[in-house]
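Yeah, one chain of the complex is gone here, protein chain that is, but the others are all in their spots.
Chain lettering (A and B) follows the sequence in which the chains are written, and residue indices restart at 1 in each chain.
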């Protein structure tokens, strides 16, 4: 438990690092050696998606959902805070970006900036209320706010288009040093993909930095024991709130990108949508940032292929989910980094 | 690092194995003389309206089968996708159909939210889209694209303008509206509030909304009872309708109020059963027992193929595919030529006599008024002991009178720019 008492353990002495790994292993956090390797894996995954997924919209969607899920895992996996309402920041980001493009300017930067900043502010407000409670109560409060958001989006149809959706969002233009590009996912999916991938990678790297920062360490310490962390003199609420804001802002960015991808923001029950992104996190594994990303890609792949051949595809998704929780509580990530290597090791030993 | 190297190896392998995709770009499209006609259908095959979605798929598959799988020398390739009733999935599947499958036409939908999403992609991609669910918004700005958007289902206001005289003349002169709280309900409310007062001495005495997915209608009973209305008009579909009718029946309301369902479908009827349907009225754009040659041809073929008469949603798909086939046989290859073929088209298909008017590509087709029957009347009045839930008491032919005039449409377009 040494790492809990060394507040500035950014990388720490070897002993502190080792202790962190032991604790992390026990509680399911990422083995330290994978920290930056995740970024490399993400690049590989993006390339694989680029060259194998036949539907460009699905490929780009995978990046966006992946980012959304990775951001949620800051709360779920690293913070032990299970949000049932993570559809809210995603949808908000979509509306914010969509309305900016529709009424203000066709600049992609501006739209994304508005989506991220406005969502960060909203997250701070929602988080301030939700984080006053823990565990199930926290989950239920996030759900309540998501329902509230859904209700407002449905009722305020002059602005949002209600359940008909926000249609006619213009194609955004992206200013880059020396050039501007049009982000038209339908005409030029490659550009859209590359831009999205770069954005996602940068944000993903930022998320890794965050989990490795003192703040991120404290967050994980709070998950293990809030009292102990508080006893160490940390303002636990503030750390959790900061994480809530980061997760919200990331989801807002993802939502904004999604609105640009479709030039449309649709409305669907938020508790369902929140459930889907939570499934992605669990499927991929809670102990890393890359896991949920992988979970999103695999989920979308399952959904889009199974649904074409098998009407009851949700049965399979449900069954996979049950098996995942029962047999691979660490999700796909755990399967790849722990179970499989473990098998290899055992075999070698028996030999 | 083992995982990483495996990943890299996998990526390289896949890279060499597959070409195409985002990076590769699509192949060449365009219609040659024996190039297949690719028709994409997007509908709700999971979610609350599965039965309507399945019926749309059936209607489309039946049409293709009856055409012998080809139009002239060109084989038909029908690609059906599930939108789960979610707009984001509809968007993704529409993009997949456009980019991956290079479809020439898009059609299908059971909810307004998904139809507008699909239309968005279709208009961007330059693919004609034939909408098949009841909404006012599809052929209005900002959704409507004169080159590409078509609408075969009646808009709520068309149906309501056609049905309101019957409500006021035959059922009663004071009306209470109970509407679902989403676009479909709001559109109905607006239409009823305009159409009902136009009938002499007829008024809307009260309105209430129920939220999406309401199963408990008990709290609405006192308001309805206290309204003093003679007619109770219900605007919900599917499960809402089943829960509603069960509960007003338990309260004995169907004996005291004349209950009128704004939207009927055979799949809902099956869940309701004769007991609940008896003593109610309803309105629909299609009913299997309508006396019309085109309708009956379709009904017979459908019954033979699927063992039961069709409900109201498959017919749009059947019509859409037959219209596409007719246009191609007429020599229409491009979206522009399809538009030329469709505008002002007068045909008699499975919906009966229908005109697709030029100014907003809205189909003007008949609306039927139905009276609910008891089980022992089904054979004699409903035409079938098992499926004769309702008797067609009135058929109102498709007409400009029930839709906004083309001038009104024009001014709306001009206002939107």
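Here is the rule we go by: a contact is a pair of C-beta atoms (placed from the backbone, for glycine too) under 8 Å apart; a residue touches a chain by one contact, two chains touch by 3 or more.
In the analysis below, contacts and distances are computed from a predicted model.
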| item | value |
| --- | --- |
| Protein name as given in UniProt for the chain not displayed, "Thiol reductant ABC exporter subunit CydD", "Aldehyde ferredoxin oxidoreductase", "Amino acid/amide ABC transporter membrane protein 1, HAAT family" or "RsbT co-antagonist protein RsbR" | "Amino acid/amide ABC transporter membrane protein 1, HAAT family" |
| Missing chain: touched chains present in the view | A, B |
| Contact partner of the left-out chain, one of A:147, A:243 or A:337 | A:147 |
| Residue of B:22, B:50, B:103 or B:229 in touch with the missing chain, whole complex considered | B:50 |
| Interface with the undisplayed chain - residues on subunit A | 76, 80, 82, 129, 132-133, 135-137, 140-141, 143-145, 147-148, 151, 155, 271, 275, 278-279, 282, 312, 314-315, 317-322, 324-326, 329 |
| Residues in subunit B touching the chain absent from view | 48, 50-51, 54, 181, 208-216, 218-223, 226, 239, 242-243, 246-247, 250-252, 267, 270-273, 275 |
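Basically, only the chains that are shown with their structure count from here on.
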| item | value |
| --- | --- |
| Centre-to-centre distance between subunit B and subunit A (centres being mean Cα positions), rounded to whole Å | 36 |
| Subunit A contact footprint on subunit B (complex, rising order) | 1-4, 7-8, 10-11, 14-15, 18, 20-25, 45-46, 81-82, 84-88, 90-92, 95-96, 98-100, 112-114, 116-117, 120-121, 124-125, 135, 137, 142-143, 181-183, 186, 212 |
| Residue numbers on subunit A that touch subunit B, as the complex places them | 37, 40-41, 44-45, 47-48, 50-61, 154, 157, 162-165, 167-168, 185-186, 189-190, 193, 258, 262-264, 266-269, 304, 307-308, 311, 313-314, 336-337, 341, 344 |
